[in-house]
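The structure that follows is given in the form of structure tokens.
A single protein chain has been omitted from the complex, and every remaining protein chain is retained in its original position.
Order as written gives the chain letters A, B and C; numbering starts at 1 within each chain.
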Amino acid sequence: MQHETEIEVRYHETDGQGIVHHSIYFQYFELARVEMLKSIGHNYADLERDGIHLVVHSISCRYHLSAKFGDVLRIATTVERATTARIDHSYRVLRDDALVAEGKSTIACVNSDGIVQRIPDFLQSKP
Amino acid sequence: MQHETEIEVRYHETDGQGIVHHSIYFQYFELARVEMLKSIGHNYADLERDGIHLVVHSISCRYHLSAKFGDVLRIATTVERATTARIDHSYRVLRDDALVAEGKSTIACVNSDGIVQRIPDFLQSKP
Amino acid sequence: MQHETEIEVRYHETDGQGIVHHSIYFQYFELARVEMLKSIGHNYADLERDGIHLVVHSISCRYHLSAKFGDVLRIATTVERATTARIDHSYRVLRDDALVAEGKSTIACVNSDGIVQRIPDFLQSKP
Partner (left out) sequence: MQHETEIEVRYHETDGQGIVHHSIYFQYFELARVEMLKSIGHNYADLERDGIHLVVHSISCRYHLSAKFGDVLRIATTVERATTARIDHSYRVLRDDALVAEGKSTIACVNSDGIVQRIPDFLQSKP
């Protein structure tokens, strides 16, 4: 499964070097996951209300180019693997055809008490 | 009542102009309120666990000088007025003797369901 | 002059109370100003490249309702007053017909060395 989200860099997301701070890309990845869920009919706010909390188990990013205020970036997100225990995503951040950054993450599912639970079948979208 | 908190500007708090983004001062004010509470023996995390949630009703800031990464700033916080319904704070952000910014806020108290409640007596510290 | 920008609350913008942190509204206001400029043909990134830096002189917000992750908010921005020295904006944050928050700001203009300069005529859009 693949999905693409477009974002425009906001002023406060840049740092003293005039470029998007590296920590911001993880916010972009989260936004991309939320939009991907939406594209298959799921609202993450509703999931949390139903006691389905997705938590990040591990995440990484490799930076190739810097991004600036006002840049329009496309986040191409792929579900690399989905089991009852975890979902692995990969991300490619693109500005036109240039690769700005690449990321990977593994998310798990916990209930409202923070106890790990099975990822619901409807979230294990087959690629 | 008066209290002073020292903070050091973190890199990610600066923006593309190389200075602390104006929205960050409101995070500093919050930190100053938390430290002030601590100085009179109250831990805000414990208050929230007890169903005492302080919410910002209104807040403002006026900027005189810019602050840079690594600057050491002192936040001087004063309780201007405290009633059962609201607490008014004022803030002065100083770098050495220079006034960097000034702020004001009014906070109220809600319970865990978001319903406005009386501010507990022990929080209405007399100036 | 009036302009309306729509934003959707991002997950990381909420805090431990499950609502949008009060400091985030100032990021929304900035985004609204950038979009307003865009609507009259100006790109703020280009302005900065030309040595026209808009800085916040003072800003305030009053909160009426809380906003949650996934909420779609409209920021209605009005230029209340524009002179060669400053531009005053007011903001209304709306969710459907409900008023979530109201803000005001005054911005000034500095050059690349941080020296105050006249606000260019083309930015003093008449209401």
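Criterion: a residue touches a chain if its C-beta (ideal position, glycine included) is under 8 Å from a C-beta of that chain, and two chains touch if they have at least 3 such contacts.
Only a predicted model underlies this, so the values are computations on that prediction, with no experimental measurement involved.
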Using the definition of touch stated at the top, determine which of C:S23, C:T77 or C:T106 touches the missing chain.
C:S23
Looking at the full complex, which residue from A:M1, A:I59 or A:A76 touches the chain that isn't shown here?
A:I59
State which residues belonging to subunit C touch the missing partner chain.
11-12, 14-16, 18-19, 21, 23, 68-69
Touching residues of subunit A against the unshown chain: what are they?
16-17, 22-24, 26-27, 30, 48, 53, 55-63, 66, 114
Mind listing the subunit B residues that contact the chain we can't see here?
10-12, 27, 30-31, 34, 43-45, 48, 68-70
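In this section, only the chains that are shown with their structure count from here on.
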Could you say what rotation angle superposes subunit A on its sequence twin subunit C, using C-alpha positions and rounding to the nearest 5°?
180
Report same or different for the subunit A and subunit B interface, where same means the shared residue numbers exceed half of all residue numbers found there.
same
Express in whole angstrom the distance between the two chain centres, defined as the mean CA positions of subunit B and subunit C.
22
So, what's the distance in Å between the C-alpha centres of subunit B and subunit A?
32
Multi-partner residues in subunit C (2 or more other chains touched) are 27, 30, 48
